[in-house]
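Report on one structure; see the data block that follows.
For this depiction, one protein chain was excluded, whereas all remaining protein chains were kept in their positions.
Coming up: subunit A.
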Amino acid sequence: MIAFKRDKKEEEDGGGNPFQNLEKTTVLQEARTFNNTPVNPRKCAHILTKILYLLNQGEQLGTMEATEAFFAMTKLFQSRDVILRRLVYLGIKELSSLAEDVIIVTSSLTKDMTGKEDLYRAAAIRALCTITDGSMLAAIERYMKQAIVDRSPAVSSAALVSSLHLTSVSGDVARRWANEAQEALNSSNVMVQYHALGVLYQARKTDKHAVIKLVAKLMKTSPKSPYAACMLIRMAYKLLDEVDEGEELIGFIESCLRHKSEMVVYEAAHALVNLGRSGAREIGPAISVLQLFCGSPKPALRFAAVRTLNKVAMSHPAAVTACNLDLENLITDSNRSIATLAITTLLKTGAESSVDR
């Protein structure tokens, strides 16, 4: 341990990047120390970090190499070190597509996911779901349903997001777990709410009436989470494309223009101006919000606003004319993308008089 510490120190004193000249083969050799008992958490964590770093740098591992590293890594489950355990989860996820027989860790992960430590559980769920295939799904279903309605937001989110990923394994996962997701939707945690809505939408995506019902219900209690609100706006926007009536939906999106999160306000304005059916009256309020954003100190917000205005200027040049003054200010913006967008927008809306300026 001490010798290792010193090694590391020396490396650091040498300056430069301690991970710079890593050789794949050397690192994989080092991975053999994973087999030693008792496990030295700090050393093993360092080696595992090296492996993850190599993978991240785009180093290709052969199936044999990956499998060998994977199996060595499974030995680390003996250790109780928190960081090491978390790195192992990360390693499982990274190697799951490369190595063979990765399902060997299923039982270890299931144990962690039902254990006491919340920090393990969330991460274990996500790792488990990356190695799960269609045949194993039934075995973990019960745990997943429990995790979705778990008290800890981290666990709940992890389970919800994982079930979204699992849709690629089995198409009806989301539908089978919809009841639990429905319950999670009432969570006070903003992320859980967002993820739950994602799962519910996934479950009902193919059924237009079910989506309408879901949206109608949520419109009344406008979600607290800005992410969920953005998603709801997108769902409403998509519905408006498909159904004939939709006064309520438009009304809802308009009401989102007064949301306290800029993210939602922009999403709503963006949706309103892009609706094929809206006339000058509908986009009026949205345009004025975008106009306000043009003066924002945040470049991203200015960029978003100008880009949207640029698009609207094609269909409703008259409506955008009101923003001309603000757009002219943006011509000299320090961000070149913003300036360019402002100029092209002005070219669409401007009259001869303003071109001179």
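In this section, a contact is a pair of C-beta atoms (placed from the backbone, for glycine too) under 8 Å apart; a residue touches a chain by one contact, two chains touch by 3 or more; residues count from 1.
Keep this in mind: contacts and distances are computed from a predicted model.
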Name per UniProt, for the chain absent here [options: "KLTH0E09768p", "Light-independent protochlorophyllide reductase subunit B", "Coatomer subunit zeta" or "Mitochondrial ribonuclease P catalytic subunit"]: "Coatomer subunit zeta"
Of A:62, A:134, A:171 or A:299, the residue in touch with the unshown chain: A:299
Full-complex contact with the absent chain, from A:116, A:151 or A:209: A:116
Among A:180, A:267 or A:326, the residue in touch with the chain that has been omitted: A:267
Residue in contact with the excluded chain [from A:102, A:124 or A:161]: A:161
Sites on subunit A contacted by the missing partner chain, in the whole complex: 2, 5, 12, 17-19, 45-46, 48-49, 52-53, 56-58, 60, 82-83, 86-87, 90, 93, 116, 119, 122-123, 126, 154, 157-158, 161-162, 164-165, 191, 194-195, 198, 227, 230, 262-263, 266-267, 270, 298-301, 303-304, 307, 334-338
